[in-house]
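A single protein chain has been removed from this complex, and every other one stays in its place.
Our next item is chain A:
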Amino acid sequence: MREVIIGDRIKFKRSKLLLIASVFPLFVFIMNFSDFYLRLDFNRELAQELHTTEWSFLVISCHWAMFIMVPLSITIFASKIVNIEHEANTWKILFALPISKYSIYLSKFIYLFLLCMFSATFIVGSLLFIGIFLDFNGPIPWDLILKQAFYPYIVSFPLMAFQLWVSMVCQNQIIPISLGIIFTLSGFFLQNVKWLFWVYPIWGTPILPSDEFNKVIINTDLSFFFIMSLTVGLLFLIGGMIHFSKRELR
């Protein structure tokens, strides 16, 4: 397993993977920074309407960009990581090596997960920068910021496993990418159908505005989504791994 992970690491040289992993959180940063920078007073009013701090309101507002960006970025990361093999036509070399196909699959998942964690860290930095630069009141709510940056990714475990699987078994990457875009767009409209794994990113936030938009409430459904994410994610990961290892090369 270790050998495969190190081997994969070499393949990512010159592949601009980290650059791609920065583009998505950068998009979240630019959206929020410009919003808070250009209409700071308006955003302060909204925060007051919700009876909450500027920091909390930034977190809420950041989530709106994140639940679109997270599924899209997972789609692109998975495709990019896997397409290195499709493009190089190297599956047959890898399969003829004395290494298990499970480790080939798992290594790809590990890198997909790491890229997501990299993006989440980038989000932490973005939120801190906006708050400090615009001189928000009160102490920095570390807890809230970390949760907001990482939760959308953590509840997207099934999406990661699913996108990786489709990317691995489809030679043509248009299929997984289209699927990912469909998931992203439909997730917004289907957000109340809570058993659809691709709507989880929408619910992966620590706090929500209430329906009446007069206060901030704690997201009490989170533990449900964590458990669902872990269960469905493991199901897809193991199922995808077994399917992949049983497949024949064309």
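In the analysis below, a residue touches a chain if its C-beta (ideal position, glycine included) is under 8 Å from a C-beta of that chain, and two chains touch if they have at least 3 such contacts; residues count from 1.
Keep in mind that, in the parts below, contacts and distances are computed from a predicted model.
Engineer: Given the options "ABC transporter ATP-binding protein", "Ferrous iron transport protein B", "Histidine--tRNA ligase" or "succinate dehydrogenase", which would UniProt use as the protein name of the unshown chain?
Structural biologist: The missing chain's protein name, per its UniProt entry, is "ABC transporter ATP-binding protein".
Engineer: Which residue from A:L18, A:I93, A:V193 or A:L234 sits in contact with the chain not drawn here?
Structural biologist: Residue touching the absent chain, from the options given: A:I93.
Engineer: Kindly state which of the options A:I6, A:I30 or A:I181 is in contact with the chain not pictured.
Structural biologist: Candidates A:I6, A:I30 or A:I181; residue touching the omitted chain: A:I6.
Engineer: Touching residues of chain A against the unshown chain: what are they?
Structural biologist: 3-4, 6-7, 10-11, 13-15, 84, 87-90, 92-100, 248-249
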